[in-house]
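Data first, discussion second: the structure below is written as structure tokens.
Left out: one protein chain. Kept in place: all the others.
Which chain is which? They are A, B and C, in the order written, and residues in each are numbered from 1.
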Amino acid sequence: MIALLIRDLRLALRAGGGFGLGLAFFLIVTVLVPFSVGPQPELLGRIAAGVLWLGALLACLLSLDRLLALDYEDGTLDLLVTAPLPLEAVVSIKALAHWLTTGLPLVLAAPVLAVLLNLPPQGFAPLVISLALGTPALSVIGTFGAALTVGIKRGGLLLSLLVLPLYVPTLIFGAEAARRGAMGMQHDTYLIMLAGITFATIALMPFASAAVLRMGLR
Amino acid sequence: MTLRVDNLTLARGGVPVLTGVSLTVEPGQALILRGPNGAGKTTLLRTITGLQPPLSGQITGAEDQIAYAGHADGLKAMLSVRENLMFWAQVFGRTDITAALDAYALHPLADRLAGTLSAGQKRRLGLARLLVTGRPIWILDEPTVSLDKDAVAQFAAAVRAHLGQGGSALMATHIDLGLEADVLDLTPFRAHASARAGASDEAFL
Amino acid sequence: MPDLGKYAFEVLSSYGATLLLLVGLLALTLRRGRTARAALKKIEAEIKQDG
């Protein structure tokens, strides 16, 4: 299992692996926001938390279509099915690798980008905590979407269409926690709800992803 | 471990293709499947491997015993030959890949990225993967595609050595490998168009 | 025609849009159904001929 994780991380880091693509996308989206809504600091500060959450979510989405599709095309998935690894573990590892290469960098980059968007000082901690709690759910749910569309040619757009509605609860609780935190309001409830969603999806979604993957490989 | 297949019925795309397939592969034995294109060789091999469920019938002795090599080799272009092999060895809980590099003369290529290999070299690497799994039953679907004469000889030698160690092999191939292998022609098992085997299309006929 | 007062636009367009959507759905459903029926009939006839 560790071998699979290491291989995925290594592949992501090598040329063409797409590491940093999500991060670059996150940066560009954040930079484009002031161009589209205007440079007023108080306006930017008000929307910063929400914008960063949306940017992180879209950046996560960006790399999902390669998550399983590449392994499907070169036959790796077929071979992994015969390996002494439950498919549930395979998809969990895949999701973990996706989070480590996409979600985690986003969490770390968020405070820097928050400065650009003039996020109030009290908002930094809630933003980072909510992203750290929420992005794993995005990766796990995204893996399910990737498993659903694995056998479909040019499934990228369909993948977004399927995954985005599933992201709604995570986005609502995560962005709400960050937003309330930035306004200096109480936001613990939202963080707890967010953590609940994340843990529940981590516990349950791999079963759905593995089931779907088995059907798709037939 | 003996691989035993009893009375297997298979469908492809909702239509039955093979019915009543029975075969056994004993340790040390190689069995070669023959049949025209579309006869269901790939479907049969994939089913025995466990990649798709049969409509009916029993497969015993396959669980966690099979190393499968299909049309795609499961290689990552951005990993070196050594890294590719090492990965598959580790997935199967092993660490030694020297024997596999030896068998297919891959030592000179060991540090090349798999993406820079020729088709034949990739295929050799794909077949070398079988050796690092340590699994006794090899299921091979057209293993000699894009191999030259020397590589075919390497492959035949690898299979012979595998059989010598009590392993077994089930393969679909048109090339004569010079192995003392049994041959099973799939043509008689071809499902009749009117056959009722439980394939999904039949509900609509 | 009842007097709809100042909300005439809202009420009328509600009914209008609904009617339009339902008729559209019905038309699409019927067209697809007809095509499928015809295609099946043709295939069944051909197969009967052959054997």
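Here is the rule we go by: a residue touches a chain if its C-beta (ideal position, glycine included) is under 8 Å from a C-beta of that chain, and two chains touch if they have at least 3 such contacts.
Throughout what follows, contacts and distances are computed from a predicted model.
The chain not displayed here is annotated in its UniProt record as "Heme exporter protein C", chosen from "Hydrogenase-4 component F", "Urea ABC transporter permease subunit UrtC", "Heme exporter protein C" or "NADH-quinone oxidoreductase subunit K".
Partners of the chain left out, restricted to shown chains and counted across the full complex, are A, B, C. Residue-wise, the contact with the chain that is not shown comes from A:L166, picked out of A:L43, A:L116, A:L166 or A:M183. Within the complete assembly, residues 13-15, 193-194, 200-205 of chain B touch the chain that is not shown. Contact between chain C and the absent chain runs through residues 1-8, 10-11, 13-15, 17-18, 21-22, 24-26, 28-30, 32-33, 36-37, 39-40, 43-44, 46-47, 50-51.
Interface residues of chain A with the unshown chain, by the touch rule above, are 144, 148-149, 151-152, 155, 158, 161-162, 164-166, 168-169, 172-173, 176, 189-190, 193, 197, 205, 208, 211-212, 215-216, 218.
Heads up, the rule we're going with is that only the chains that are shown with their structure count from here on.
Inter-chain centre distance (chain A to chain B, centres taken as mean C-alpha positions): 37 Å.
Taking each chain's centre as the mean of its C-alpha atoms, chain B lies 52 Å from chain C.
Per the touch definition, chain B reaches chain A in the complex via residues 49-53, 64, 66-68, 70-76, 78-79, 83, 86-88, 90-93, 129. Contact residues on chain A toward chain B in their complex (touch as defined above): 2-4, 7, 10-11, 14-17, 73-76, 78-85, 217-218.
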